[in-house]
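Dropping the structure in here first, questions after.
As you look at this complex, bear in mind that one protein chain is not there, while each of the others sits in place.
Chain naming follows the written order as A and B, and within any one chain the residues start at number 1.
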Amino acid sequence: MSTGGRPRYPVYVPEYPRSWWLETGPYRRFAAREITSMFAAAFSGLLLLFLFALSRGREAYEGFLRWLKLPGVVALFAVILVAVLYHMATWFRLTAHIQRVRVGRTVLPEGAVVAGLVAAWIMASGIVLYFYIWF
Amino acid sequence: MSLGDILDGSDAREVKRRERSAGPRRERRLLRRLLRPEPVFWGLFSAGGFVAALLLPIHVAILGIAFAAGWLPSRVLSYERVQHLVHLPLVKLYLWGLVALPLYHWAHRFRFAIYHQFGIVRWKRLVAVGCYGTAIAGTAVSAWVLLGI
Partner (left out) sequence: MAEATIAMKVARYRPEHAGEPYVDEYRVPYREDMVVLDALNHIKDEIDGSLAYRWSCRMGVCGSCGAMVNGKPRLTCSTFLREFHPKPAVVEPLRHFPVIRDLVVDMTDFMEKLKEVKPWIIRKEEKPVEEGEYLQTPEEVDAYKQFSMCINCMLCYSACPVYGRDPEFLGPAVIALARRYNLDSRDEGRAERREVLGVDWGIWDCTFVGECTVVCPKDVDPSAAIQREKVATTTDAMLSVVLPHRGGA
């Protein structure tokens, strides 16, 4: 029955709900994962403000540091931290799923790839911490 | 009587029709076919995702939480020390990447969220330009700020 285009009989086409992403658990988790990118961008903006304050001199910079200590701002950073950690968890899991890592003739199981990415994260965090505190 | 006869004679009608999204199905312009920007933006999205996953948590924890809680030695974020660190060219390059790449990650995801989750199908090109444009602007501004330190 190849009609090549519109079928020549009346069909029922249900309206697609706008809130499809609220309907099931997997869809909601997907939406949460996508939203974490907004918090990552928010941190980029805040880091840019930090650097801008630095470029304006001591007064501006120290004013920014005082702003960082406000409880509301700390709460914002706490939310950003949770979002960024959720991003990290989902990103590592997804990367391990699509990227097959070969060692010799065997393919590593997904859990091993995730573990490798977590190890890389710990190392990167350690290096950053070193530069902040001891360099 | 065949099904066709029955359908022809019935008063049934199509109940609802979904709007087909805008945009031509065939790419006619050769230049557009050759210089597709999607791989570039997807590549930047991917790089931004790795930066956000590997590097953002520690930076957020240090700058946002540890400093305010007083867990850092006091000289760590002192004006002189930070000035000295940021003057190093490699540190400037690193900070530029740290600010710019997550913006591309956000731009790509937000553009599709507007399309798929908020259902705004009509101004696809405008939304894409707005999202990636914001990321490009952020890249330029951060470069300007860093060069001025």
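One rule holds in what follows: contacts are C-beta pairs under 8 Å (C-beta built on N, C-alpha and C of every residue); 3 or more make two chains touch, one makes a residue touch a chain.
No experiment lies behind these values; they were computed from the predicted model shown.
K.L.:
One chain isn't shown here. Among B:Gly43, B:Pro73 or B:Gly148, which residue touches it?
P.N.:
Result: among the candidates, B:Gly43 touches the missing chain.
K.L.:
For chain A, which residues touch the unseen chain?
P.N.:
Counting over the whole complex, chain A touches the hidden chain at residues 2-5, 7, 9-14, 16, 20-21, 24, 26-27, 30, 34, 94, 97-99.
K.L.:
Tell me which stretches of chain B touch the chain missing from the display.
P.N.:
Contact residues on chain B toward the absent chain are 6-7, 10-13, 15, 18, 20-21, 23, 25, 27, 33, 36, 38-40, 42-43, 46, 109, 112, 115-116, 119, 121, 124.
One rule holds in what follows: only the chains that are shown with their structure count from here on.
K.L.:
If you average the CA atoms of chain A and of chain B, how many Å lie between those two points?
P.N.:
It comes to 11 Å between the two C-alpha centres.
K.L.:
Show which residues of chain A lie in contact with chain B when the two form their complex.
P.N.:
Chain A reaches chain B through residues 9-16, 18, 21, 31, 34-35, 37-38, 40-41, 43-48, 50-52, 54-55, 58, 61-62, 65, 68-69, 73-74, 76-78, 80-81, 84-85, 87-88, 91-92, 117, 120-121, 124-125, 128-129, 131-133, 135.
K.L.:
Along chain B, where are the residues that touch chain A in the complex?
P.N.:
7, 10, 12-18, 48-50, 52-65, 67-69, 72-73, 76-77, 79, 82-83, 85-86, 91, 95, 98-100, 102-103, 105-107, 109-110, 112-113, 117-119, 138, 141-142, 145-146, 148-149
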